[in-house]
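For this view, one protein chain was removed and the others were kept in their places.
Right, chain A next:
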Amino acid sequence: MSKQFQFKLVLLGESAVGKSSLVLRFVKDQFDDYRESTIGAAFLTQTVMLEDQTTVKFEIWDTAGQERYKSLAPMYYRNANCAVVVYDITQSASLEKARTWIRELQRQADPSIVIALCGNKSDLAARRQVTEEEAKKYAEEEGLMWAETSAKTGEGVTEIFTAIAKKLPLTATPASRTGAARPGASRAGVDLNKQATPGPNEPCNC
């Protein structure tokens, strides 16, 4: 019997580090050299199947990076099961910003949230300002997952989301159900933090 999990994932990080591009690579396996800035937030989903036939559906909230949109972020990370905090390896200031986000998540988000620190633009290693060692050390100190990615080449992108998917069921109490539901048909509003999980025949919200 395969299990299906549904998780809310939020992307945070400084402007122009490649949050939207990372999601676009993960969800559609595409890359645009120029991607419009995100205003507010965008929503996408992608489902990963793990080796034991477990499926993990990510409901991804991709947020705007500019500081002034920060006040909206709690809405998106509140009750998120996982967060991908992105920095740009060619901009050391963006790692500082990532640290700020991580501190905020540690303070404000659900204590069980899985946080992945993600150094994007690894294809631009020649202009690197953030060493792997520095970022990795910080991630280890804080107990975060860490990886470098390139939304442009695809390197590391699916790996990090898959790694999160593998870690999640072990750290949260997910909504699990039989695999009968067709993709996308699962009821929304499943409260992953609720212990009593609604069954597939739970009446709808109307």
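The rule is short, and it goes like this: contacts are C-beta pairs under 8 Å (C-beta built on N, C-alpha and C of every residue); 3 or more make two chains touch, one makes a residue touch a chain; residues count from 1.
By definition in this document, contacts and distances are computed from a predicted model.
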item: Protein that the absent chain corresponds to, by UniProt name, given "Signal peptidase complex subunit 2", "TBC12 protein", "Rab-GAP TBC domain-containing protein" or "DNA repair protein RAD51 homolog 4"; value: "Rab-GAP TBC domain-containing protein"
item: Absent-chain contact - pick from A:48, A:83 or A:135; value: A:48
item: Hidden partner chain, touching residue among A:64, A:114, A:151 or A:168; value: A:64
item: Touch list for chain A against the chain that is not drawn; value: 8, 15-16, 20, 24, 26-30, 32, 34-51, 55, 57, 59, 61-62, 64-66, 68-69, 71-72, 74-76, 78-79, 158-159, 162, 165-166, 183-184, 187-189, 191, 194, 204-206
